[in-house]
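Remarks on the structure that follows.
Other chains of the complex are left out, but the ones given are in their true place.
Residue numbering begins at 1 within each chain, and the chains themselves are lettered A, B and C in the order written.
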């Protein structure tokens, strides 16, 4: 990838933690630069954020995404932004993404993809119609050892998968911090901006996506129990889910935002007929392999016994910890590589064609709706629609 | 406790792993000696086991438990066994225990207590009627750090408990080893000898007991999904369960015998409103405490910050690992201490009045029946009866 | 081993932590019973300890070791103790052991073996002269995974050993607790009872013994820096040592008693030309193997990939933690097995001929003297004499 891709950002103003994460992930490899943004719906705040946070010239700081798409399309091709990154609260994902696609801009969008599954299907239709690349930032699948895990399952070394445990306990919403105006908490606990779910939408979908990405299986049906522990809160802050996969495997998925003291220990365990694996996000550079008849092994980022996929998605020798930003950057790098090839009219590096798509977004929204419906129905086994054909 | 207690064993013949575990746990503290046994229903095998495994004189190796109870009752009081230890497959627990109680012998019995909840209630009635001490070897509650966990919950430092995760994945039954005659597998997978459940009876009950012991809560209702992965097997070898506790707390319990490569990683996590704890059986001498507003802490067996209960249940300075046998020995030591006090007509050391009882056994059987019933009913929320009043 | 061996103890009175450890280790496997003792040089205290701690009849609680040896020799062979266990402070090891050997009793003795290397050589001569079995309780070599480590080195899979790191930081003597009369601290910091070294004698020798046991190499010369950090203390409480082995390997050994907060994390790392190993006493059931060209592996007590030696020295399935007492018990079991075979006139089980001997004791004392001498000489490279031929 010899060209530098220009990115415009929607959202990511002051106090929005995730905007800077996207920026760091985007620029890490020196192949993407942030050239413009609509950082706030308030034009003055947008300019201020553009100047202070991103050192952008005022002319490229727009008062709205509509203005940005229009103005950028007036710029010469070698200045114009090449794609849009959407880092707003959930309720804006769909309208912004649809507008971007309509304006001809490829999209990289935060998750969950939309407010509802219907909206997700509409967006999927727009992506198919325009033929523009679309990436959903289920960033945890960017970790080298997650990719190693997927490779391992694909290789057949674990045999048929029988059992999956995926968990994501956090503690940051254990009290009603949204009442104090904490920005991240405020919109996530607000159904108008967050959708039908708080905990499952924010982190449960990461579990769902991670499990399906690594195993290659689909969750066929689920049975859930969602709870709101913090009084005064409208959406659930905790949930436990039983899973059945399309190949007959069973599993457990649980996520919580009231697990006091937990930081971000997303963990995936996959048990097959002939081997198992265990990956933990807080120590992301190790992948533990368990075997029935020989010692367990620890695969390491950059270490012996990993292949091309890991190498392609890591930047340092073994033992030099690669973290959250680097994993996130893999999504950006892969997306930008595919985009650049498209602009160049060449075939992309095959290893780059590996990032979550609009189909993952539809899956995620169907998962959220199923998990909410099952719980409301008192733990009824509920199918997860949206299987992609 | 100045007197040495004499123990007779039922079961524990050659090939029965758990008999020797009970023996080691019993003798570790020098307060109990094994004096007799009915190690097999075949008198010759019983004598052989008594001689070879336990170095007992032939006169104290009996051909049946009935014979043993009768013969021992003929011996002078200062030779006669003081209590019976039952380490047979599940289906014999109740008949042997009832006979022992009828013959006037206190009982220490392996778990699950009986074949059915009804049988468990019958046994409970016998214990109440005879007034004899009864201990059920839910041995994991013997670990010092499990006791520290219970103390912590009791102290209120974690606040009201909101969430419990208890898990027990094993891999040893991932293939049909019972077909090859593996003794442990054979009876556990046989409903006649094991009861209505394999995985939940063998290890799921440990989860249930551990969670209730530490939290002081009761599982009020549950929703389960049990699976038999290994074809040709009659009982389930894997199960996932959603939990609701009597105080409104929610939880997940899962156990598996087909989790390839897993050894014995029983783990309990308890999340309260103001703090959380995490304990893992494979590294049993650490207890991790998580707080909302200060660094996590690691309590250690024998280490600073633990109190009298931990001290009473450990034998070595910090950093000298105490393991499975030592935890098991705490049950024996506590039971024998209570027994000795009873014989001496004194009050037992209060810290010794801490071992699982016949009530725990009834709870366990009710749990098993509920978990089987819920799964059969397609994941219906099912109450766990047998709440002890 | 079908006979039960009878043990007499010297030392181990009230307040002496290690006496009870030896007792537990001795009786764990049901092949040894404690029948008598001289628990204190004060006859009344000896009887009291015998009665209260060990539930022994007064007739077998002696006022002195001399009295015990004489009296036991008067008993019929099938009552008399079979061997002596010595758990006194260091300065008594040699006189008691010599007297025991002279009286015809095999000896199992705590470490370090004597006060001086000369004394050690005298004891070695007595052992050779009498032909009686002698075991020194360097108990850490009793762990199954330590034995697995030795097997691994022997197998050649690590290639020639190049580098050894062995460490043992403790924190319990970080302040002058001996001034308050703490019994363990009092004699260890007293040169008259402890010898020329405190830290190196108490725990440095464990490092030396462990490294030589696992690698099969001998420390040829060393360069040390010993320090007394706590003022008012006569002996060193901290030391760092550079090592050169007889095959050219290099290493580091360090031990400390002032490493605040450390419990008992003895650790050994061995690096060979083609592989490496890492073992930690506080998580003793794992042995990490490192390879140049494939993932690291974790060998586990009772787990896949271990052989007969591990099996012979463990008692439980994988994942059921075996700890300090079980490792200690392996020394007793092996020693008693050899002893029983000797009495029976048979060849012992070859796997039992695996416990530290009087030769290890001589090595240990030579190590202590070298490490003290090197430090006094300002870090002069000093040979470790006492290489056993």
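Just so it is clear, a contact is a pair of C-beta atoms (placed from the backbone, for glycine too) under 8 Å apart; a residue touches a chain by one contact, two chains touch by 3 or more.
Just so it is clear, the model here is predicted, and its values are computed rather than measured.
Q: Full complex copy number, with 3 in place?
A: 4
The definition used in the following text is that only the chains that are shown with their structure count from here on.
Q: Select the chain at the greatest separation from subunit B, using centres from the mean of Cα atoms.
A: A
Q: Averaging only over C-alpha atoms, locate the centres of subunit A and subunit C and give their separation in whole Å.
A: For subunit A versus subunit C, the centre distance works out to 55 Å.
Q: Would you kindly tell me how far, in whole Å, the mean C-alpha position of subunit B lies from that of subunit A?
A: About 44 Å separates the centre of subunit A from that of subunit B.
Q: Just the number, please: Cα centre separation of subunit B and subunit C in whole Å.
A: 34
Q: Give me the residue numbers in subunit A that touch at least two other chains, ranges are fine.
A: Correct list: 289, 291-292, 296.
Q: Across the complex, what residues on subunit C touch subunit B?
A: Against subunit B, the touching part of subunit C is residues 2-4, 17, 20-21, 23-24, 27-31, 34, 51-52, 54-55, 170, 172, 262-265, 281-285, 300, 302-303, 315-326.
Q: Would you mind writing out the residues of subunit C in touch with subunit A in their complex?
A: 289, 291-300, 303-305
Q: Flag every residue of subunit B that touches subunit A in the complex, lowest number first.
A: 162-163, 165, 167, 169, 171, 174-175, 223, 225, 227, 229, 238, 240, 242, 244, 250-252, 254, 256, 258-262, 269, 271-276, 289-292, 296, 378-381
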